[in-house]
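Remarks on the structure that follows.
Up next, chain A:
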Amino acid sequence: MKLEGKRKIWNEYQKDIADDKYFYVRSCIRQAVFPGSENTYLRIMRDVLKKDVHESAHHTTCTGIGYHTEVVPFETIQTVVARNFALMREAGYENYTPSCVTSFGIYTEILDTWHHFPEEKKRTAEYLKKATQRDFQEPGNMAHTSDIIYKFRHQIAEKAKYKLVNRITGLPLKVVDHIGCHYAKMFPEKGIGGAEHPHVLAGLIEAFGGEVIDYPERRHCCGFGFRQYFIKANRGYSIAASKKKFESMEPYQPDLILTNCPGCNYFMDRWQYALAEMEGKTYDTQGNGIPVLAYEELAGLMLGFDPWEMGLQMHQVGIETLMDKIGIPYNLSEKYKGAKGEDLGVPESPRNIKFYK
Partner candidate 1 sequence: MTKTVAIIGGGVAGLETAKQLNSLGYSVKLFEKTNTLGGHVAKWDRLFPNKRHASEVVSSLTLSQGNTQTLTETTVHSIKRENQGFVISANSSNHEADAVVLATGFELFPAEKKEEYGYGLFENVITSADLEQMFKKHGKPVMASGHKPVRIAFIHCVGSRDEKVNRPYCSKVCCVTAVKQAIEVKEALPNSEVFCFYMDLRTFGPGYEDLYKEAQSKGVTFIRGRLSESSEIEGGRVLIKAEDTLASTPLKMSVDIVVLMVGMSPLRSTNKLATDLGLSINADGFIAATDLHTNPTGTATNGVFVAGACTGPNNITDTVNAAKATALDVHNYLSR
Partner candidate 2 sequence: MIDFGFTPLVASITDLDKANVNLAKQLTEQDPSFALCISCGSCSATCTAGQFTKFSFRVMCHQIRKGNAKEAIAEASKCMLCGKCTLACPRNVNTRNIISLVRKAQTTTP
Partner candidate 3 sequence: MNYYHHFVIPFTAGLLFLVIVVAAKWIGWIKNLDAEQKGLIKRNIFGKASLHATWEVITESLLHRRIFQKNFLLGYMHMSLAFGWFLLIVMGNLETRFFTHGQMNPPYVPIFFEFFEHDLSTLRYKEIFTFVMDFLLLFVLSGVALAYMKRATSKPLGMKKATKHAFIDKLALTSLWLIFPLRLAAESVTAGLYDSGGFFTRWLGEAIVSLPGADMLYYPLWWAYSISLGLFFISVPFTRYMHIPTETLLIFLRKYGIREKNEHTSYTQVELNACSRCGICIDSCQLSSELGISNSQSTYFLKSLRDKKTTDYLTETCMLCGRCDFACPVGIENSTIRLNQRRETPASAINFGYVPTIEASKGKIAFFAGCMGQLTPSVTKATLTLFNAAGVEYTHIDKDATICCGRPLQVNGEESAAKELAQKNKQLIEGTGAQALVTTCPICARIFAESYGLSIPVYHHTQFLYQLAASGQLKLTPTSNLITYHDPCELGRGLGIYEEPRELLKFAGNLVEVKSSKTDSLCCGGSLAITSINQQQRSQIAIKTLESIGANDVDFVATACPLCKKTFTAASDENAILDVSEILVKACTNSRQSLKPEQKQRTKETSTVN
């Protein structure tokens, strides 16, 4: 790979990201599946970077899941989105930062629609007014939370306790990135580095001293197309997509899969378990699987946050191997204890993939 070529592309796809005063919007899936990870983001932003991140208790889902499964009509989703925009302005913010890539895609798509079809925006304003008596304005700046972490990656890396380097060999760890489809595939100019060679996660890996691995199926979907996964009959298709990615990255023996989309984080993690149980195969050499982390989880880990406080025990593929390689201490006996030290119960052990307890 010619790095100069990549850099050229990265330079062509840069976008403005606000410096401070963010309005934060949560992800349905991230909250449900990796609840510690959004908290980690807020800790990094507020405690480490000292930024103003506002979150409204009144904000809702973007209804993207419903929209993509054709349950929610376009008019409805536009109105829901407009309401969240209104909440932001009401709180005195204009920099909109969704945690979810699907949502990011939805917001981008709707803003683009309004740009090309102002009558849609007008109609949405009418609906919103009628339904909530609210007025809205488009965000002054919109960025995905992974963009924000990307923006401050060097600052975070400066403060980090650890690096993506093997403690024993001193060699950089090999990291593959997986970018959510809706991050830049629909609107390449809205993603850092574009759709073909996104830099949003690669930049983070580089900042932490890791080695970015390009593998052939880097661009392929993780398999979490809503229609594929939600309908059981289509799940074979969904898992085949992930499998294709794992097979493609396997020869490089990556130490970590880094994601920016909650759905991808979930699927790259869980399907490894499912494939191990179905076919008896893991894609590392040790029967552990390849650890999967979101950008904020990785940043937290590098900053020295406690893994269990960040909720990394919610990952099916054990993060322990990664922490061992880097030399991050952890206490296994604390893994399944609650915040107050209460016993949360240990999950049933899988048969074909290593489980740390």
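The rule we apply is simple: a residue touches a chain if its C-beta (ideal position, glycine included) is under 8 Å from a C-beta of that chain, and two chains touch if they have at least 3 such contacts; residues count from 1.
On the choice of candidates, all candidates are chains of the complex that A comes from, given by their letters.
The structure displayed is predicted, hence computed values, not measured ones.
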Candidate from 1, 2 or 3 that touches chain A, complex-wide | 2
If you look only at chain A, which of its residues touch candidate 2 in the complex?
-> 232-233, 235-237, 239-240, 243-244, 274-275, 277-280, 351-352
